[in-house]
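A single protein chain has been removed from this complex, and every other one stays in its place.
The first chain written gets the first letter, and so on, giving A, B and C; residue counts start at 1 in each chain.
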Amino acid sequence: MTELRYKKTTEFDEEVYAVHPEDYRALLEALKAEGFDYPRSLTGMDTGYGLRVVVHLYGIESGKKATVFTDVPYDDPVVPSVTDLWPGLEWFEREAFDLVGIRFAGHPDLRRILLEEDWTIHPLQKRYDTGGYPLPDWQPAPWPETPPWEEPQASEEGGEA
Amino acid sequence: MSRMPLPTERLVQPRLVGYDPTRPKPWLERIAYALFFSALWVMVVLAYGVVPTVFRHYGWLKSPLGFAAYAVIEAVLAFLLAAVVALILIVVLRKYLGKVQERVGPMHYGPAGVFQTVFDALKLLGKEDFAPRRVDWLIFRLAPAIVFVSAFLLMVAIPVAPGWLIADLDVGLLYIVAVSTLGAYGVVLGGLSQGNKWGLLGAFRAGAQLVSYEVPLAIALLSVGVYAGSLRFVDIVEHQYGLWHVVPLFLSFIVYLVASIAELKATPFDLPEAESEIVAGYNTEYSGMSFAFFFLAEFVELFLLPGFMVLLFFGGWHGPLFGLDPTSFAAGLLQSFYFLVKVAVWVWIFLWIRATLPRFRDDQLMDLAWKGLLPLSLVGLLVAALFRMFLEVL
Amino acid sequence: MSLFAEVWDAVKAVAAGLETVHRRVKQPPATEFYPYKKPEIPPVSVQFLALIQNEDGTDRCVACLQCERVCPSQVITIERKRNPEGKGFVLERFDLDFANCMHCANCVEACPVSAIVTVGEFEHAVYDINFLKADKAFLDHIGHEAKIWYSPKFGVEMRTPEGKIVKAPPEMQPGGLAELLKEAEGGEGA
Partner (left out) sequence: MRNPTTIEPVPGRTDEMIINMGPQHPATHGVLKVVIGLDGERITRAVPHIGFLHRNHEKIEEARTYTQIISYTDRMDYVSGLQNELPFILAVEDLLGVEVPPRAKLIRTIFFELFRIASHLVWLGTGMLDLGAITPFLYTFRDREKILEITEKTAGARMLPNYFTFGGVRRDVHPDFFKDVAAFLDFFETRLPDYYALVLDSPVFQARAVGVGVLSKERAIARGASGPVIRASGVPYDVRKAEPYDAYPELEFEIPTREEGDVYARFWVRFREMEESVKIIRQALEKVPKTGPYKGKVPPRVKPKPGARYRAVEIARGHLGAYVVSDGSEYPARIKHRSPSFANLQLIPDLFVGARFADAIAILSSLDPVFGEVDR
């Protein structure tokens, strides 16, 4: 796991991995091999400069908890799917696609799950207001100079834009 | 008005309709139910006792005109009796379920809600009898009639006291097997004709269930016939002086009990209309009076199948006569009363089972019929034949 | 033989079920005869909200907008003006849309003067959803009609038949246990 680009911190009682999107799947494969067999949750969120996928894992035997997250830009929000590792994340990935707009490459059935098929927007993005209408003066924040998975000089990881 | 009305300005204030359920009067309720029961008794006496006795006494049945008049009068009386039975049993069912489920059941119309079903029937009469466009119209309309008529025809064969019967059939047992099978056709046709997938599933289930349970039911009836040496109900009841058939023919009785619950489509065998599985099964698309006919038929059968059970296994009208001549009118009154009381007890047991058990699955139902009841009924038949042989030898 | 044992067990289990059901026949019904006998709702219960006025008929409300701010459904609309006689504000309009209210009682929680309170009154049913838009007159009326009400600041309060507003005894108060225990201890001591 040495060549993977990620940064590991400990928040409260769980290990938080900020990982480069290209190494996202490799890190999760490694974690699965390490014994994180129970998928707790998968979340998509809008950070203001891009979209983020957060995976919460748990080891039934070890009792260890891990959180993995990665950021992708708005114009190309593609993340490899991990449903083959944890089939339980299938609907969570569909939900993240539906509400936040992250595409999961390799997902067997990436359709909208909560909203109707004829929706064109992903309402949990910050560019839309609560009613689903675009905010007129919304601008994406610039991509951070030190992404969360790089060792920063100053700010703590997980800082929001 | 643009603002919320204050509580004191409410247009509709709660008011009591008729009976006050918050202050129950147990004696009034008991009187009401006793009156209900006696209405049933009076109907039974009229339909089975007075009219046939009068017609036979004066020999009117021999002339064609007299026979036609007899048929019309009896048809009307039997229809009224069926209606009364259904109205009573529905309210009794609801009241009993209320009792065992720690609630009160119907309570507004009449003391303790005894007139609830009357108003329900009026409501159903007033409703639009709606049929979707896709139904097979003729069969859709015919099916409730078939179901109701088959239940209605069964009433003809019942004797309630010696000599008190509408038609003295020599093949009474065969008659009820034949006619009750007719009802299955109505249910299946009703389910198939409505162009609804739930109705289709319900029709499949109903067809499989009713046909399967006819077989053990018929064999159980046959074993009674073999043991009693006759297919006439009157002979069978007479045969039970001394020993009710339930003792020697216990196996057949068990088969009859289970199979008749299945014939009634009551819990735990209510698969054809399992509302949590297939919405309403074969009566999904029925409304108004068509639906009411299915409902009516079901409750008439709830009266008739325990009735046959009492006739076949529990000595029919047997009971202490206090020295009365068994053929006199007063004895007839008393004996029909005994018959009704026995039926009431069995209806209660049926309702009790209905209130307790969950539902079987379709394959378990079939297993029970073909692997459980059919062999059991054959053993019952064998037992009946053996007992008959011993009786002949003795 | 095991088949017979199985069948016998099944029969026994069914009989136990039948007995369980039959035992309930003698129990009194749990039914509440609602429109004829109204249930007693504790004043803590979040049903109708009401505005309480002081004994002299002035508003308790000081128009601080706290309730408007904390309302998750944003159903409270307040208009106020400066008090011409002293400091503070005077309430001009207080609208509460019960149709959108989610009955979380955050407003009751937030009120610093216990002006908006919960009362035991609960009959909301109306024929038109617009009727559920309550104004100040209505909320005042509910407050006047109320015999007993609750707000976290003053606890459960009661209106005596003479129209005086008094605090309810501790056994009716949420958290009255502490006072009750203290009273009991004091009684023992004396």
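By definition in this document, contacts are C-beta pairs under 8 Å (C-beta built on N, C-alpha and C of every residue); 3 or more make two chains touch, one makes a residue touch a chain.
Quantities reported herein were computed from a predicted structural model and do not represent experimental measurements.
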- [ ] Please work out which displayed chains the absent chain touches and list them by label.
- [x] A, B, C
Task: Those residues of chain A which, in the complete complex, touch the missing chain - done: 11-14, 37-41, 43, 45-47, 54, 56, 58, 60, 63, 65, 67, 86-92, 95, 99, 111-117, 123-124, 130, 158-160
Task: Missing-partner contacts on chain B, residue numbers - done: 97, 100-103, 197-198, 200-201, 204, 267-268, 270-271, 274-279, 355-364
Open item on the list: For review purposes, identify every residue of chain C that touches the missing chain, sorted by number.
Closed with: 9-10, 13-14, 16-17, 19-21, 24, 30, 41-42, 44-46, 70-72, 102-106, 109, 118, 150, 152, 170-171, 173-178, 180-181
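The definition used in the following text is that only the chains that are shown with their structure count from here on.
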Task: For chain A paired with chain C, centre-to-centre distance based on mean C-alpha positions, whole Å - done: 43
Task: Rounded Å distance, chain A centre to chain B centre (Cα mean) - done: 64
TODO: List the centre-to-centre spacing of chain B and chain C in whole Å, with centres computed as mean CA coordinates.
DONE: 50
Open item on the list: Using the touch definition from the top, list the residues of chain C that touch chain B in their complex.
Closed with: 14, 17-18, 20-22, 24-25, 27, 29-31, 33, 35-37, 98, 121, 123, 126, 130-135, 137-138, 141-142, 145
Open item on the list: Give the list of chain B residues in touch with chain C in this complex.
Closed with: 1-7, 10, 14, 16, 20-22, 98-104, 352-353, 355-357
